[in-house]
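With one protein chain removed, the remaining protein chains of the complex are shown where they sit.
Letters are used for the chains, namely A and B, taken in the order the chains are written, and counting of residues starts over at 1 for each.
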Amino acid sequence: MIANILDGIVLGLQFGLLAAGLTLIYGLGGVLNLGYGQIAVTSAMIVALSMDAGVPVVPAVGLGLLAGGLFGLLLDLTILRPVYRLRGEARVLLSLLLTLGVSFIIDGYLNWRYPLKALNLYIGGGAIDILGVPMRRGSLVASAITLVTITGLFIFFRSTSLGRAIRSVIEDESGARLIGIDPKQMLRLILVLSGVLAALVAVTRSMIAPVDTTSGLSITVFALIVTVVGGLGNVVGALLAGIILGIVNVVAADLIGSYISLILLLAAAAVTILIRPAGLLGVKE
Amino acid sequence: MSGRFTGSTGTSLIGGTEAHSSRSLPALLVPIIVVGAVLALVPFWLGDSRVLMGVAVLGLAFVCYVIGFNVIFGGTGQLFLCVGALAGVGGFGATILADNVGLPIVASILIATLAATLMGGLLSYVAVQRSLGVIFTGIVTLIFSLSFDALLLGLSNLTGGDTGRLIKSGTDTFLRERIPPYYLMLGLALAFLLTHGLLRRSHIGWAFRALRDDEVAAELAGVDVARYRVYGALIGAAMLGLAGSTYALTEGRISPTTFGFGHVDVVVMVMLAFGGIGTLFGPIVGAITFTIVDEVLIDFGQLRQVAYGILVIVLFLWMPRGLIPTLDSVWRRVRGLVGARH
Partner (left out) sequence: MLEVNGLSAGYQGNDVVHDVTLRVDQGEAVMIIGSNGSGKTTLFQTLCGLLSPSSGKVIFEGDDITGLPAERIARLGMRFVSAARHLFPRMTVEEHLLLGAYPHKPDPTTRSTVLDLFPRLAERRRQRAGTMSGGEQQMLAVGRALMSKPRLLVLDEPSTGLAPLLARAAYEALDVLRKQGLTVLVTEQQVPLAMAFSDRGYVLENGFIRLEGTSEQLAANPAVRSAYLGVT
């Protein structure tokens, strides 16, 4: 059981970081990015391809992160321009449809061009004992990186003026504008950041299990589930929901079976929407 | 263009700008008969190929799916991202009832259709009870879709898991021959078309239009928005279930990809968006166009998905109301220019 919980936390941290990116985009821009998983997968592919071309691991990962960020920027500059002219539900709907289109394009292209490619960053070395459970080094490194990133995010949002500025746009967009903060600029920044986060999660995930060109949809779906349960726009909620659902996923998969555990996760999201649409930590409007 | 997405319920994506409720019955029947006649000739054009015939039958199945989705989304504005799943309830339900439980085929189809209908109604009921907006309705129905997918994979004894299973029932009947399934599905498609057409002319159709245009005004005018939304879902889901179960039994085999989200829902949305959400003949135009396009491009494999992605973007940016309403506006403008001196 402890092994399951630890594995669940490892998975959960990744869920959480993944969802954090998606939820920030929604909280700041009122936009749902359904191409999120594809950004992650594309970045992973770029890392894999670079390594094939002889680039050492660390710079290759750097390239992947850079690619993720650029992707986010590209989305902001192109597809999302028409979305920004709308408000409210219409904006969410159009962003949903257009990013869905983008995800088809990328999914189709990647699967056509690199059908069997996968990124697998295997970290060698023996298992390390945590609480009496032998954990693979890959899991531990991935979790450490994720934790450091999460900590970094917290520090950024709480203690830097840019982080505060971004939070202020989420809190009250007009209020932020009245003190000279440009919401469009902040959104662009967040899109770049979320792209980097997606890439980072893909890279750390590949330390535990291979990430291939078909993973895109499931990454997006998991990110969406965790985001909804944690509360759209709420980063702490996303992290919390991530860890809880990660543990649920692993424990259920072990006890009942992997398909049923997926249904459980989906049901958790459905129940959240039905009972408390604001999510775990969301603020009731 | 920005006006198209300004509805508070997100439903002004929908066209339906044509005047129709005052037209007489022949005006509805004639186009349907024409369409039916043209489509009835298709088997003669396709020659002897069993494969091409199979594509044509699938195309008609999609016509049915798109009409069903059109009734739900185009009619009442509920974004049901579970078209494939509801058709799958019909398909897998009928398969299990006929093969495993041993019921006669017709009974199996009817019960499976009923199950799909109830499921659709339930989803709609829950959505209106909790006042879920378009987005959350979409997410909840998507969750149902994904859960159904996972369930199919999990219950591999019954469903054949990843690889699917064969359907023994109906093996030596006309259902498995080359041509009859086409006319069976054509019959269904025309029946659905007629049903939708009559629906639009009925008081139910009027209620649908009212609640799409302005939900609050509709309530004030006495339209029980919740009830009519559920009606729409029930009718649409029934169509989906019936089409799914009939199609499965004509195919003889069934697998998760037959009714999977990526294979059905995505395609249905593109077809309807192209043809015209809320229009009567949009589903036909969209489904036939894309069945042909898909078949022509079959050698491009996964690259087709790239094309669909580009299409989704282009469609929702420039022709959000779909082909028919856009052509209709263009035609009106041309007529306006020409007939300016009356």
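Annotations for the structure displayed:
We take it that a contact is a pair of C-beta atoms (placed from the backbone, for glycine too) under 8 Å apart; a residue touches a chain by one contact, two chains touch by 3 or more.
Every value quoted in this text rests on a predicted model; they were computed, and no experiment measured them.
One chain is not depicted; across the entire complex it touches A.
Listed by residue number, the positions of subunit A touching the unshown chain are 161, 164-165, 167-168, 171-172, 174-183, 283.
The working rule: only the chains that are shown with their structure count from here on.
Spacing of subunit A relative to subunit B, judged by their CA centroids, is 33 angstrom. Of all residues in subunit A, those touching subunit B in their complex are 32, 79, 82, 85-86, 88-94, 96-98, 100-109, 111-112, 115, 217, 221, 224-225, 228, 257, 259-260, 262-263, 266-267, 269-270, 273-274, 277. Residues 2, 5-10, 13, 126, 130, 132-136, 138-140, 143-144, 146-147, 150-151, 153-154, 262, 266, 300-313, 316-317 of subunit B are the ones that touch subunit A when the two sit in their complex.
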